Structures are given as C-alpha cells and as structure tokens.
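Just one protein chain is left out here, and the rest sit where they should.
Moving on, here comes chain A:
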Amino acid sequence: MLRIETAQELMMVFLIGEIDHHSAKAMREEIDTVAERVRPGTLILDFSDVSFMDSSGIGLVMGRVRLMKSFGGEVKIQGAKGNIRKVMQIAGLHRVARMDDEQ
C-alpha cells in the first residue's frame, strides 16, 4: 500500500506496510504510472510506515533511481529505521540515492 503526493517538481511516496516480492510489483507499477506522468525532479520515498522490508525493497528503490535518472531527476530516501535501514546499508543504497540521517 502507498500514498502519493505531488507538488510541482516534487513527488512524495509514502510506502505503507510490508515490502516483499509479493507486494513490490504493485507498488512500483503505481509509483511509475504517476512518475511517468508528472516527471518530477525529486522523488522522495518515505519508509516511516513500512513494518517489514526484504531485498525486494532494494529492487524497488534501484528501479526508481533508474527511472528518475532517465528524467534527469533524483531519489531521496527518508524514514527508514531498524532492519529496513540495515537492508539498505547492505545494498549500499546511499551510493545511488540520498538518505536522511534518521536512525
């Protein structure tokens, strides 16, 4: 599940619940449909309300980084805590997307 807000150059995606191989497909399709229409300069992915995430979430972020690059835009990640942050660190996501400092 997710909620999307857009404001001019900014698109914010609030991801909600569990992100796994089962749920990721619908999430990325929903994000891409809006992103391809809006073509934002910055896509913010907010993980504050994500209760579980495995490496399927990494695929989701990397795919959106590629999409945003094709528009000349960037991805920012915020609100990732605990194991979700740990999975992102293993993947080295900080090298491809801006991450907030929240622990």
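Miscellaneous remarks
The definition used in the following text is that a contact is a pair of C-beta atoms (placed from the backbone, for glycine too) under 8 Å apart; a residue touches a chain by one contact, two chains touch by 3 or more; residues count from 1.
Convention: contacts and distances are computed from a predicted model.
Matching "YeeE/YedE family protein", "Stage V sporulation protein AE", "Anti-sigma F factor" or "Amino acid ABC transporter permease" against the UniProt entry of the left-out chain gives the name "Anti-sigma F factor". Although one chain is not displayed, chain A still touches it through residues 18, 20-22, 24, 28, 52-56, 58-60, 62-63, 82-83, 86-87, 90-91.
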